[in-house]
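Report on the following structure.
In this view, the complex is presented without one of its protein chains, the others remaining in place.
Chain nomenclature is as follows: A, B and C, assigned in order of appearance, with residue numbering initiated at 1 for each chain independently.
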Amino acid sequence: MKKAKKIINNPKNVVNELLEGIVEASNGKIRIIEGVSALVKKEIPDGKVGLLIGGGSGHEPLFPGFIGVNMADGAACGHIFAAPAPNIVFEATKAISKGNGLLYLYGNYAGDNMNFDIAVEMAEEEGIAVKTVRIWDDVASAPIERIEDRRGIAGDLFVIKIAGGISARSDDLEEVFRITARARDNTRSMGVSVSAGSIPETGEPTFLLPEDEIEIGMGLHGEPGVSREKMLDADPLVEKMMDKILSDLPFKEGDEICLLINDLGATTMMELLIVNRKVSQILRDKKIKIHDTVIGSYCTCQEMAGFSITLMKLDEELKKYYDMPAESLGFTKL
Amino acid sequence: MKKAKKIINNPKNVVNELLEGIVEASNGKIRIIEGVSALVKKEIPDGKVGLLIGGGSGHEPLFPGFIGVNMADGAACGHIFAAPAPNIVFEATKAISKGNGLLYLYGNYAGDNMNFDIAVEMAEEEGIAVKTVRIWDDVASAPIERIEDRRGIAGDLFVIKIAGGISARSDDLEEVFRITARARDNTRSMGVSVSAGSIPETGEPTFLLPEDEIEIGMGLHGEPGVSREKMLDADPLVEKMMDKILSDLPFKEGDEICLLINDLGATTMMELLIVNRKVSQILRDKKIKIHDTVIGSYCTCQEMAGFSITLMKLDEELKKYYDMPAESLGFTKL
Amino acid sequence: MIIMVREFLNLNETRNMFLFVSKYIEENKDFLTQADKAIGDGDHGVGMARGFIAVREKIGSKNFNSIGEILSSIGTILLTTIGGAAGAIFGTLFRGASKNLREEDTFSVRILSSMLNDGLESVKQRGKAEPGNKTMVDSLEPAAIKSKELLTLPLKDALIAVSEAARIGAENTKGMIATIGKAKTLGERSLGHPDPGAISVCLILRSMMEYVLSL
Partner (left out) sequence: MIIMVREFLNLNETRNMFLFVSKYIEENKDFLTQADKAIGDGDHGVGMARGFIAVREKIGSKNFNSIGEILSSIGTILLTTIGGAAGAIFGTLFRGASKNLREEDTFSVRILSSMLNDGLESVKQRGKAEPGNKTMVDSLEPAAIKSKELLTLPLKDALIAVSEAARIGAENTKGMIATIGKAKTLGERSLGHPDPGAISVCLILRSMMEYVLSL
């Protein structure tokens, strides 16, 4: 088994070192919380509803790269592909809390759910109010009847963008929760992969895929997708994915959406653009209006090759918060 | 030899399809020039000094992804890793020309130099004034005495950013040329690679590197770097690269710079951040001030794994143009 | 050689038993990771080893006042160092196990049974998994149930029986389709592979048994 060659120091230190790398890039705006792998903004206005995101590491720029202007206030980060332990979440919670409660926003995985829930219990013992939105945008991971069993993938970016916007504007935790939950409810994604990533501590590919096969319905980790098929050309592959995504919400003629074509790690921008060409053609044919298109590496799975397509349906309110400027290491908008 | 699995349609159509993907993502702001692989902005004010960038394809988002607000007006794109033919450059030139001449800005390679030069001759025959700045930021590619033999790598981003700024502000081609050339003269980069990319038409890795070796001084194509060494940890590797970059300009105590950590294709953001941590520590030790840090995939070589470090030294004028907001598919700044 | 029949362990021996468990998990890191690669994200061994190495480092030479204190210390260390589903689940297992053992200063079959059953209850509360979901509960529950029948056996015999129950439980997960955790998206593709967390439960009980046998 070919081991991945990575530009790192001790594999055990990757998370701390990457967080330090973000702090260095932040021009003094972000700090690390001593002793735990969490980053928070240095200046958070009193009374602001705190927006805490987080999850396993290895998906950068997701999550810690989305701290910034009109984005998240902090991120609790676990080891590679492992949800953050509750104490990490709790320390970040205390650092962000400005008297008006916090929204926890993260991907819907057993590990994240349990660890964040333990942190909620700890926060409540300290008198800090917490509401939670779990992101479950991956249409491939469970049928719509069991939407709460779906996992969170690249739709994270759009939901965080909306949550960052509303939490900068409203000091009402209920409202922040409500609008963020609606962004989540309006977001659908699906991913595919053509080759695996690896975790630094083992260096081994997290799965093996024959040379002529593609994994359909891939998530953000090494866990396999929902099916394997013979490798397809970009256009028929996109058609297949779009069928599943569009019929799920469903997205309909006249809808207005934001579109994300997300690289899962090692897929080239060239490929993403070829994918976007077809996605956009399909949307035009269906008379679905694209309000904004985002293309690049936002939610990754180490050096996994593959991509995902995300659509978020807008309404007037969501559009208002989406259109707010934002600035962070991983996502910036004029 | 393991062939790369890419999400494309016919390998011969990748360039046209990726350009269409950019047009689709531009929300009506960018068009393709019928019959040639060039993109231009739809609305360019009369009298604007045109900024035309370009080069081989396969480096996305470089070049066509840097067309936008306070960025380039158009991009002439060649086949994968091949400079654009002169007629492509010429057609883009005519589309952009608004009466005040054009600046051609591209990486310093034999192929680009010759093809753009032929286009200059064609433009001049049509009465369009053209000035050229060739970017040669790669310190590894030739000694400083032969700086004009150096190739252009990820420093392209910063030079394009400055040129986009000044060309939006000044209608004097000479001034646009002068300031862009200064940005170029103040920019230094160096890259390394741990595994090769491939061009879609062959699917084969453009070079073979033993499992335990790293190519030092890597450019943006398959052409090898300047030396091969045993694989290093991130920190000593960064020290080595920074030694070479810092001593070249040289960058000195009190200087203020912009910093780019660029992924060459398949390197994870995790690794880039670990690299940034060390780069920033070294700069702090040398008392060189970081004005802004950019980290991500900007100038790539298909799915090559590796990264480059770029420093651009600022002065008051360069800083003014760097700090202008900018928006494009590949680079956005508040 | 006459094998001494131990009815209980004192506090230091109990601590040492868990230090032995820690080494055992650490040695099986790759094995657990491979199991997680088959149906999960390939990090279970990495996480479990990280947690149990931290246990060894932090309680290696510490003195405790009760069995409950040992278990809750281990639980907190696992909870704060493993992360992921395993951190919450195995942390909760040990913390839950400690619940009724704050006054106990010897480890016996009765304690073993209390620990397994209270731990099981906490795990189910936290993770909402039931037997058949293909999780560590499928290994833990049969062990916990079995332990209630063994209260009159010598400690080593009880541990042999309990760890055999856990092993069979883990073995049975091969025939289950995962409906909880990272394996659940696989559907039928998870068939034929055992659940990594269930294997960890086996390893913990098996190494406890080996420790007691070695006394």
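Criterion: a residue touches a chain if its C-beta (ideal position, glycine included) is under 8 Å from a C-beta of that chain, and two chains touch if they have at least 3 such contacts.
Every value quoted in this text rests on a predicted model; they were computed, and no experiment measured them.
Asker: Thinking of the complex as a whole, which visible chains are touched by the chain that is not shown?
Answerer: Across all of the complex, the chain we cannot see touches B.
Asker: Using the document's definition of touch, tell me which of B:N115, B:T180 or B:S280 contacts the absent chain.
Answerer: B:N115
Asker: For a quick check of understanding: of B:G21, B:G50, B:G68 or B:P84, which residue touches the chain that isn't displayed?
Answerer: Once the missing chain is taken into account, the touching residue is B:P84.
Asker: Out of B:G219, B:G265 or B:G296, which residue would touch the omitted chain in the full complex?
Answerer: B:G219
Asker: Just name the one of B:I96, B:V120, B:A154 or B:I199 that touches the chain not displayed here.
Answerer: B:I199
Asker: Using the document's contact rule, name the residues of chain B that touch the chain not shown here.
Answerer: Interface with the chain not displayed, on the chain B side: 56, 78-88, 109-111, 114-115, 117-118, 140-142, 149, 151, 199, 201-202, 204, 206-207, 217, 219, 221-226.
Note that in this section only the chains that are shown with their structure count from here on.
Asker: On a C-alpha centroid basis, what's the spacing between chain B and chain C, in Å?
Answerer: Inter-chain centre distance comes to 54 Å.
Asker: So what's the Cα centroid distance for chain A and chain B, whole Å?
Answerer: One centre to the other, that is 28 Å.
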